[in-house]
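Let me give you the structure first, and then I'll get to my questions.
Every protein chain but one is kept in place in this view of the complex.
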Amino acid sequence: MILLSLLLIPLIGGIVAWYSERFNPDYPRWVALASLILCWVPVLPYFSAFTLEQMPQWLVDEPMRWIPRLNITAHLAMDGLSFLLVILTLAMGLVALSSAWTEIKKRTGFFYLNLLWTLAGVMGVFLAMDLFLFFVFWEVMLVPMYLLIAIWGYENRQYAAFKFFMFTQAGGLLMLLSLAGLVILHYQQTHILSFDYTVLVQNPITGDLAYWIAVGFTVAFIVKLPALPFHSWLPDAHTQAPTAASVILAAVLLKTGGYGLIRFVLPLFPDAAKAIAPLMMTIAGVGVVYGAMMAFVQKDLKRLIAYSSVSHMGFVLLGCFAMNIYALQGAVMQMLAHGISTSALFVLVGMIQYRFKTRDLDKLGGLWQQVPRLSAIGLFFGVASLGMPGLGNFVAEFLVLVGSFEKYPWYTVVAASGLILGAIYSLIIIYKTFFGPRGDSVQTSEVKGAAEVTDTSNREATTLLVMVVILVYMGVHPQPFMDMVQSNLLQTIAKGLL
Amino acid sequence: MISIHWLLFLSLALFSIGVYGVVARRNLLFILLSLEIMLNAVVLLFIAGSSFHGNPDGQIMYLLILTLAASEVAVGLGLVIHMYRQHHTLDVDKLSQLRG
Partner (left out) sequence: MLTNFLSYGVDMQIPDSLLMLIPLLPFVSSLILIFVNPPKKIVTLLGVGSVGCAALIALLFNISLWGQTDYVIKAGFGNWMTIDKLVINFDFYLDALSLVMISIITGVGFFIHLYSTGFMDEDTDYRRYFAYLNMFVSAMLVLVLADNMLLLYLGWEGVGLCSYLLIGFWYKNRDNNMAANKAFLMTRIGDTGMAIGLFLLFYQLGTLNIQDMQTQAVAVWAPGSDLQGNSMATLCCLLLLAGAVGKSAQLPLQNWLPDAMAGPTPVSALIHAATMVTAGVYLIARNTQLFQLSPDAMFVVALVGTCTLLLAATAAMVQNDVKRILAYSTISQIGYMFLALGVGAGSVAVFHLMTHAFFKALLFLSAGALIYSVHHEHNIFKMGGLLKKLPVVAASFAVGCAALASLPFTSGFFSKESILEKIVDSGHTELWWAAVIGAFITAFYSGRLFFVVFLGKMQQEPNHTPTKTMHIALLVLIVPSIFAWMQPQGLIALMPGLPSKGLSDLQHWLPIFTPIAALMLAFGLYRANFFGSELKSPALQSIHQLLKSGWGFDFIYHHLFVLPFKWLCHINRNDIIDLFYRRLEDTARLMHGFVTGFQNGRLRSYSASLVLFCVLAISWVVLK
């Protein structure tokens, strides 16, 4: 019941938070905080897995009956990969909460309901080992996210929320079809009707139809990732979403795509994955460069970071389809490191927007003079996003590139040029925002009254510094994270090589 | 004995008048009247058919439709009066709030 409780706590906590708004609009955030902290309790014992010599296949395995007629089970299980991503979700949930703490003032109860339900949905996605259940959670995380953007977003929120919803829903539909196809085909080939991942993975389906089913799954996942050419919902969604939603979106929602590729596409369709690998590598390589180039010309800081996400997630895709242990490890590391560094950037933009009422790069500038602490942390995360060695992002990008170089040297060279382009947009973030003479917005807010703009508060500084520490730890000692997923990834690779 | 054709023509003429009334008239009351005319055209057809075939089923149908028409008028008029109270008009072109 451990994993079930992990899902139930935020679901119930959300309802309590909603209800508690009747008494005081301040209560919901405390309820949310309490339920998020409570969520750590079930997973805490599994931190001991970091010290294990040999990782078991599953840390926890909880099969439960659900719809026996179709042999659909409520099978929840957690292995190293799920564990890392669940931890990331919980940590980034706290970050999102911290960034929403003072920013959200209207309909707080409903906000925290949506926030917690999104997190529950994401964790469900990471834990569900039954494909049908997986699909249910896939949809569950979508709707509250839509509401978060549509209700609490910025100027153009309706459009952005709708775009987000349409893209992911179209992907979801494709996944539902492929899922049904997969189960039926599996039934035809083995005479076992099952939605269970552990059963399906035993005998991967074969044939032409399997190829198209794999393509369906892949497209559904890379829409979420997002990879070219399905990326265009992300800049809009990120730009318009409130900071907390941006954090969740960047930190964990995008990771469900990468998770899906590693968990389902590679092991369930080894042949098809091999067949579509060149195409995916092309998409990834072009995506890395394309995202970076798009980021280069953006004027809106959030939009810039969103495009940089497209570029960074290109590395995840590159790592997934390189069929190589280095690259897969790199892809997992990239999911974690990108989750932290990019959401930290979004938190920073939220703080800047809160203080200076703008995200326009041309109106910012010279922040170092006014808010040095915030700027220094901003500098750190800017540098992290350009892949400085010693930080998690570098380890990830290095491993992905090393791995993909084995079979696809030219794609790797293209993607490696993303390192140069990544430096360009990261430097733009840094020097247009923090360095230089004071920008228009920075000046005007000073004229109104210097006391109004303050440097990071303790809550903000703590949030960001914790993220700094994690990122540095991942950069200098990534081994525990890698050991966590090593055996699983090796199995995946072995399947692909058969 | 009148030929069945005359009855059919009469029924068709009545029905067409009803249709024309529904489509062309703007007053809701007249549309309701036109509906009644259409119903009566159908009733006439039933009776004609019944006597032509020597089968009483058509006349049973006549009774059924008569009841239906009566209740329809009752409900319809009630709605019309309610609508007139609310909107102070019975012009259907002005009562177009269901526009998509």
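Read from first to last, the chains carry the letters A and B; within each, the first residue is number 1.
The rule is simple: a contact is a pair of C-beta atoms (placed from the backbone, for glycine too) under 8 Å apart; a residue touches a chain by one contact, two chains touch by 3 or more.
Computed from a predicted model, the values in this text were never measured in an experiment.
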Contact residue for the chain not shown (choose from B:26, B:53 or B:82)
B:26
Residue among A:1, A:64, A:173 or A:476 that touches the chain left out of view
A:476
Where chain A meets the left-out chain, the residues are 163, 228-229, 231-232, 235, 293-294, 296-297, 325-326, 329, 366, 368-369, 376, 383, 388-390, 394-395, 398-399, 401-402, 405-406, 409, 412-413, 416-417, 419-420, 423-424, 427, 431, 434-437, 476-479, 482, 486
Hidden partner sits against chain B at residues 19, 22-24, 26, 31, 92-93, 95-100
